[in-house]
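One protein chain is absent from this view; the other protein chains keep their places.
By written order: A, B, C, D, E, F and G. Residues from 1 in each chain.
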Amino acid sequence: MVSTSFFTALDRIFFLLRDWLVGFLPVALRPAAGVLLGVIAIVAVFPGFFALTTVFERKGLGRMQNRLGPNRVGPFGFFQPVADGIKALTKEDVVPYRSDRIVHFLAPLVLVVTVFLGFAVLPMGRNMVLADMDAGLLFFFAMGAATELSIFMAGWSSHNKYSLLGAMRGIAQMISYEVVLLLSAVSVVMIGGSLSLSKIVEAQNSYSGVFPHWYIFTPWGFAGFVVFAIAATAETNRSPFDLPEGESELVAGYHTEYSGFKFALFFLGEYLAMFSISGLGTTLFLGGWSAPLSFFDFVPSWIWFFGKVMLSIFVFIWMRGTLPRLRQDQLMNFAWKFVLPFTLLNLFVTALWRFLGEGWLRWAVCSAILVAAWALMGRVGMRRKHFGPRSYRYAE
Amino acid sequence: MASSPYFSLAVLFIAALGFGLAPLGLAWLWARMFSPPKPNATKNAIYECGLVSKGDAWVQFRSGYYLYAIIFLIFDVEAVFLLPFAVAFSGLSGAACAAMLIFVLLLIEGLAWAWAKGILTWA
Amino acid sequence: MSSGVQTKPEQLEGWNRPPVIAPEGEGELLEVAMGPHHPSTHGVFRMDVTLDGERVIGLKPVFGYLHRNHEKIAEQTSYLASMPYTDRLDYFCSLTNNWAYALAVEKLAGLDAPERAQYIRVILAELTRIQNHASAVGFLLQDMGASGTPLMYAFREREKILDLFEQLTGARMMCNFMRFGGCRVDATAGWLDGARKMVAGLPNFVDEFEALLSTNEILMARTQGVGVLKPDLAVNTGVSGPMLRASGVDYDLRKVDHYGIYDRFQFRVPLGEHGDIYDRYMVRVLEMRESIRILEQALKDVPAGPVMDPKAKSRGFRPKPGEAYGRIEAPKGELGFYLISDGTPNPYRYRVRPPSLINLTILEDMCLGHDVADVVLIFGSVDIVLGEVDR
Amino acid sequence: MLGEGILKGMAETAKNFFGSYVSKERLTTVEYPEERVPAAENARAFPFLVYDGPDWQAGLRCVSCQICEKECPPKCILIEKSKDKKPDYVGKPQFYPVRFDIDLSVCMSCQICVEVCPFDAIKMNTEFALATDDRFGGLLFSREKLAKSNEYYHSIHPTEAAEVDARLAEEKAKVEAKAKAAAEAAAAKAAVSASPAEGGN
Amino acid sequence: MTTPLAGYLLVAALLFAIGLAGALVRRNAILVLIGIELMLNAANLNLIAFWRYGPHPERLTGMMFAIFSIAVAAAEAAVGLGLVIAIHRHTNTTDLDKMNRMKG
Amino acid sequence: MSPIFYILAAVTLGGGLAAVLLRQLVHAALAATVAFAGLALLYLQLDAQFVGFAQVLVYIGAVAILIVFAILLTRGSEVPKDGVFSRTWAVGLVVAAAVFAVLGWAVLASLRALPLAEAAPAATVHEIGVALVGRYVLPLEIVGLLLTAATVGAVIVALHEKERPKQ
Amino acid sequence: MDEHLKIELGKQGIVVTTLQELYNWGRRNSIWPMQFGLACCAIEMIATTMARFDMARFGAEVFRPSPRQADLMIISGTVTKKMAPQVVRLYNQMAEPRYVIAMGACAISGGPFKQGYNVLKGIDRYIPVDVHIPGCPPRPEALLEAFMALQKKIDAQPLTGAGRPRFLDSEARGEFPIPVPGEHDLEPASNRGVWPVEIETGTKGPRD
Partner (left out) sequence: MLKTVEEIKAAIEAAIPGAGVEFVPNPGPAAEHSLLLRPESAVAVAKFLRDDAELAFDYLSNVTGVDWPDKEIVEKVKAMRITTKTVDGVEQQVEETVEETRKRIEPGCLEAVYHLYSVAKKHGPLVIRMRTENRTDRVTLPSLTPIWRGAEFQEREVFDLYGIVFAGHPDLRRILMWEEFKDHPMRKDFVEPDDYEYEPTAHDHVLKRAQAHPAAVVASGSQRWRDEGIR
């Protein structure tokens, strides 16, 4: 079958490419060179992806707002990020006299490096993972934790009130949602049985009929995904959780005093974090690189992975185009008083899911518990904060 | 050596560092060659809405932040225990799970206590 | 100093000063200037905010960054020459400003506008109100961080209204349209048709807007119970317009003063109950709906006739000595003009009663005890325009 | 349930997103330099001086009465009256401006000069794209730059220009009629000048 | 220093000494706590090294101890820093010398 | 002993030394973070992957943040004018040096007695998980109790009286 | 001059030219305005970014609130004397290269309010302005027009040599003195370095 082998080849295209390139080298160097190529691919692909995303975001937002968005620079405006990059490169680098120069310089680097490291454990296709580690998921979270430090460094070193306030907000927010992120991933690990992300994908890569066994299609998985999505948005400081950069109060938040390419690095870091967390969400709940329907299996796995990531990016953009921003206290209360308890509950539900065994019973029980909990907690929360729709009276 | 996963991590680390440093170096070079930086007292002062910045930004913050950090720390540690448990979960007996349940419930109790104390209310 | 002045600070009544809030936490107080260049202040406005953590315990508005000496200039030129300057007071609502000024001069000189001119005035004023409220809500949401979408929708509609303005008056924003005793030019039949068509599409827009926002949990959480203004305090502070009505006070000059021909139209005055930001938002949205009703009625039966009082003349206009205070219900509140004539071609005293400035009097009270982020919203919900605040 | 309102809002933006590909209503951008919104007939940007006939200097309607200068709210018109007179469109000798400057960097586009001019000599242009990096050279418009032909006026404000033309024609006709009547009367007078008892009206 | 274990142990000992010096030498209470954390970490390093090169790696004893130790150290840091903050609230200083002076 | 070990040791010790020596508290905290990171890498070098990452997660992700918050909460980012070292610093140094001497001697002296495993033991997360609820279940519960107690204790200590909302 | 050197120089010239082109292309197409509005004109500026006119098409919708990250200051509206020091300070705090568009009569000359005691008669008294847009307010299209004029201006700027813009010149000072509010007026009333008054005075004497 020509077509099958063609698609298999396509699926493995990167490996074939790597092997071909590495083939020119002496055998002793080959593994190292292979790794190097993989790294280069990551370091090249994701920033490129970032550039594209900025264009798509600006255009997509434009479309939501009844306008076109950038379309003049290069074909369809796709050179816009290039121009932005050149501009950022040649822009003067202002470092306030009172700032802490070294930390000010290191902060964007720390951000970019830690975010890049997170990509190492993401399986971006069948066997396409740079470092398949036994504790991959933990590694990912460990790297995510380090980004908080870079935000603190940026905010503190700028010696600017808005920056520091923004950084403090950012850290408070990120640590709150990081707990949620971790715990919602624990559910998946409980069923998937591994911290290795490629194993987790493998576990989901099977089908009943044509339908895949993605975790999002289980009650606990769906709930986990919703919580994960909320927490991921907060982790990456995207709207409606973009408080650290809350333009309406804090000017530009922790990077107020950054200019030139250092600012661009923050921008890059933020987007890369968005990609990596989307990738993680995809891996944990959306079956990673596996095809959505069994007969789509022939499509190369990496296409599915990137497709799913793109989809989640679109949702990020979509939310940004729609939602206003929360307030700090609401954000914190939401994290600790709604999302976290719900996630903990989800842990128990996941355990229940295992102990109830196969059958419709576990579907019914688990869904009922989760829906009831969501509705009840939402209702109670809204009641306690006294908000809800209102009706109005008129004077003639 | 190259087969170790850490090797690829190290390479990635270096590459990422290079990725961050290279444009900064390029920008520095550009500034050296063509576009001289022009620092001056106003430009390099702290930005504050177009006014002269008053007071110190490094002020003392409120302990609310710290309280959240404590609870976060505890949950972080909890996750460190939960994750290996979760990995082993599918093969574990009910009793083992119960042991973990107790552990988790203990921490939840801490959370509930904090909630009741009103610490989880951001002021 | 002068004798006989007896007021002592201790005579101040309870509501005349904002409550004093003591810092709670052990954190240091942070003094932050928000403005004059600040992404969320609507123009060049500054608030010196004292923060205890993120809680506001002191707020001093600082004005004057856009003080353009409108009154002084007006006292040095003719009555007519001030008309284009009124456009630039509240630059969202040049037509209602025109009307208020024309009304005051008409009162001063004993003129009246003909029937058709009155209808055109009502149509323009209500269109102005719709675009103002839509933009105000859009800006409010912008402050809330909604990355522009509601504002874009508001401006999409606003552009349509501005097109109408431009076709009639020649300018998008600075219309300079009304004259003492009428309007400068007449509306053609084609224009009225265009206006009818435009108005027919407006309810859809308001529906869309409401679907986008009104029941959004984040919006509700951010706005309900924030920046509450009690009705008695609101009245004492001279607050007017949608803000006053959001506090539940039924005071709409269109109903109270019976100016123009508003008596002929059926419309209701929406009232809030809580006086918080959400009520201010909703009152504006509901007022848009009522304005659409007025527009539908007014556009249905515009009478034929002249648009200028034949007695009125634009050049060499010298009202008899005397004074007059004319006010209308502008989109932002009570806009008044107080004029003293000494019989010369220039007004002796020309004073604008700016609703924006006076509505801000209570800003500090509303903000105290809230979060910094709320300050921005409360400020946005007052709906001010700096051109009017500082004049 | 918590989240309903958010989903409703999301649906709204999604509608607009997809709508922008199919409906003009939802994609309102006018790509400016290539596409333009048709100018409204009444649109006004800056004033210009109307002249009749081919020669702008001879045909300027402005009689240098300086009313507009006085009435212009920000005082951005500067007129210097000529010493001599020249005939206007009806043949009446009038002063003309030897200097007529409008500082467009000050002009507030208020149209008051147009309103007060009794001679329909100054009108509003619709040209707005005057961005320049030269504040003094580029924005201080003198007579030469301000003068635009009546045809141009017709091309930008057809209705209004037609009205003005009609009014002027009417006036001219009136004046001519009057002149004719006067001439006739004079002729008649001359004819009957033999009898001194009559005339003197 | 032929065995790798010795290297690790020496590093741990050195780190321990540095931490100890920090704890003893610095005036700022927070830094003293950092010093203590370093000492605990040095101990952890010992645990892991002994686990890795010790006689019964399959029993995981050292490793498990290290994990528990991390947890305990974290808790210690939380409480310790909390104490520093509390003392700072009363004495308005984090300087141990000053604190002592104020007390006695 | 691979060169990597030396690099990591240098990073760790350098970070630790900097943490102790730097004047600016925030710098010291950041240096301590470097030391923590170096330690985590040493753990990885020792084939303790899980512990290494847990170290990063807990120390860099949480403890460092805690320290930083504590610094900002106590106005610690200003450098005190009257010196950063204790008046008894010499004594401290001597004690530390003495301790190091003893430890170093102990290490070198005792090593000879130890039988050493050279092969890397496999300690997968799974095994750790099993052990956690198996052999080490008692310590686990105790740690749970301890953590809860620590939460309560730390919160009570750090909580400001006035900030305690009335219930 | 020997051949070799000439070729070498020629090569360098080419390099510089391509660099210059790239540089100008980049900054021309990525002009991020500062989020900064002063008065009525600001509304038209906002309208320019809105759906109908959509400045985003030129890649200029990224309004940055911080002057560090912005390239273009659109002075949209009346600069009062109370505001002028802040405007100058903000301009000073922007990172080079920075451009200024004076939008509207007020920003150019004080416009309708130029007779006011608190209105600055043109921001170019204190900072150099790249493009002036007359109008009150200028139509959004006029702002787009000015934007394109600015792009053209950028395109014409050489990277080296005598004609290079101020910010590429290491001799030129980057700081513009900030006026201080005095008892009656701003002091000083203008910055002679950017406001070349002498050339113009006297050419138009007061009338009699």
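The working rule: a contact is a pair of C-beta atoms (placed from the backbone, for glycine too) under 8 Å apart; a residue touches a chain by one contact, two chains touch by 3 or more.
Source: prediction; values computed, not measured.
Asks: Touching the hidden chain in the complete assembly: which of C:109, C:136 or C:206 does that?
Replies: Reading the full complex, the residue touching the unseen chain is C:109.
Asks: List the chain G residues touching the unshown chain?
Replies: 81-82, 109, 114-115, 117-118, 121, 166, 172-173, 175-177, 181-194, 197, 200-201, 204-207
Asks: Name every residue on chain C in touch with the hidden partner chain.
Replies: Contacting residues on chain C, toward the hidden partner: 1-2, 4-9, 11-13, 15-17, 63-64, 67, 69, 71-72, 107-110, 233, 235-240, 249, 251, 256, 319-325, 327, 334, 336, 338, 340-341, 348-349, 351, 353, 357-358, 360-362, 390.
Going forward, only the chains that are shown with their structure count from here on.
Asks: So which chain is the furthest away from chain B, centre to centre on CA atoms?
Replies: So the chain farthest away from chain B turns out to be D.
Asks: What whole-number Å value describes the gap between the mean CA coordinates of chain E and chain G?
Replies: A distance of 57 Å separates the two centres.
Asks: Centroid of chain C to centroid of chain G, CA atoms only: how many Å?
Replies: 33
Asks: Between chain D and chain E, what distance separates the C-alpha centroids? Give it in angstrom.
Replies: Distance between chain centres: 85 Å.
Asks: Two-or-more-chain contact residues of chain D, please, as numbers and ranges.
Replies: Answer for chain D, listing residues that touch two or more other chains: 2-3, 6, 9, 12-13, 16, 28-29, 31, 37, 73, 108-110.
Asks: Where in chain F do residues touch two or more other chains at once?
Replies: 50, 54, 57-58, 61-63, 65-66, 69-70, 72-75, 77, 125-126, 128, 132, 143, 147, 150-151, 154-155, 158, 160, 163, in rising order.
Asks: What residues on chain G touch chain B, complex-wise?
Replies: Touching chain B from chain G are residues 23, 66-68, 86-87, 89-90, 92-97, 159-160, 167-170, 173-175, 178.
Asks: Considering the complex alone, what residue numbers of chain B touch chain E?
Replies: Result: residues 63, 66, 70, 73-74, 76-77, 80-81 of chain B touch chain E.
Asks: Which stretch or stretches of chain A touch chain G in the complex?
Replies: Residue positions touching the partner: 58, 62, 65-73, 77, 79-80, 82-94, 247, 251-252, 255-260, 263.
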